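Report on one structure; see the data block that follows.
The complex appears here minus one protein chain, its other protein chains still in place.
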């Protein structure tokens, strides 16, 4: 797998926050939010980060670029339950060649619920072929503190 | 709403059956399958009905027709739980102008879990404009017994 | 089916509004929001209505009552697409015996995207047996104008 970063444990490392509220439809028979339901939360978070950075994903797609998820890594620390308000803290790391990574810290108030990293490729929306990440990806990136790269 | 049929209560009225198994991801914190999870089961059922009728939905779409859901009506009779095997019985009713309807009876062994009707429009896949249902829709239709039309 | 009301077409008939934003995960290969994704939006809307009415669903459940969906009726008028902001207007109708109904009008700005009605039963959360709707259900109900009952 290509992931090169670890999600920082310190909330202060994240420049952006997006809040979601757990839907009843997202719970399962264990009484908690199902693990698959977190992935759309991460997606909501990064879509909000792009919008806040002046790069709405609708415009990225209209300009001919798809941002494909090529890896997803998530660690579930504490269960979330129905109606929880969860802060999805996001950090876009500098691109490395054809891919870039986003780190996530999910918290309910000050409790860490989950951490995650997604790896993205930029694709030509018509041909599906990989593109170099546009310049704005680097512009939106946050420098990582030491200790958050995996080697 | 446009629905004109009621789903027959008698399983013998349905010419086609497709079996699904309830996923854990489809359950909710009440311990039963979430009501929204039934709609993909109906969809699986009608996709299987089209395939069995020699009209795979992939080919319908490749030929330029989308089948949009314009109404969905569902009555939940008994809860389904994780790992239940559910038979989705389907019946495609004769088209009426620009739309056609599909009725569903969902059973776990001989117990009725739910009944449903979906109303579909045929759309040009490129322009999104309504089309008359292709001839094969009428060919796949099952005559409805008296008592299953709503007026 | 038990539904007795039609969703009013006039937004002024609805006392409550909840906004959702279409997730990319909710779209499908037709390029629009998948029809099954609307049901969690309706659920978000009624959960927000209950919260605003001083009856958070978490407290209803903690007090021993589950609100089961026993019917769902939805008509899709115009497609919704990724990132659309959709207003889910909700109206809780007066209970009739053991069940009550909620009507919905979904709009993107002033365009009607969909209308819906859900029918609910109150269940004892432990035994799963039907209960009479608690008094607060009637307190939260909005009188329906003539023309919105089905007979």
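Quick notes on this structure:
Read from first to last, the chains carry the letters A, B and C; within each, the first residue is number 1.
Keep in mind that, in the parts below, a residue touches a chain if its C-beta (ideal position, glycine included) is under 8 Å from a C-beta of that chain, and two chains touch if they have at least 3 such contacts.
None of the values given here were measured: they were computed from a predicted structure.
Put simply, the hidden chain is in touch with A, B, C once you look at the whole complex.
Touching the chain that is not shown, out of B:83, B:111 or B:124: B:83 (per the contact rule at the top).
Mapped onto chain B, the interface with the missing chain covers residues 21, 23-26, 39-40, 43-44, 47, 56-58, 82-83. Listed by residue number, the positions of chain A touching the unshown chain are 1-2, 6, 30, 35-36, 39-40, 43, 66, 68-76, 79, 125, 128.
Contacts to the hidden chain, counted on chain C, fall at residues 24-25, 27-29, 31-32, 34, 36, 81-82.
Methods note: only the chains that are shown with their structure count from here on.
Central chain by Cα centroid: C, whose mean Cα position is closest to the mean of all protein Cα atoms. Its C-alpha atoms superposed on chain B, chain A is turned by 180 degrees; the angle is given in steps of 5.
Of all chain pairs, the one linked by the largest number of contacting C-beta pairs is B-C. Although chain A and chain C carry the same sequence, what matters here is overlap: shared residue numbers make up over half of all numbers found at their interface. Annotation: 22 Å between the Cα-based centres of chain B and chain C.
For this pair, chain A with chain B, the centres built from the Cα atoms lie 36 Å apart. Shared interface positions of chain A, defined as residues touching 2 or more other chains, are 24-25, 82.
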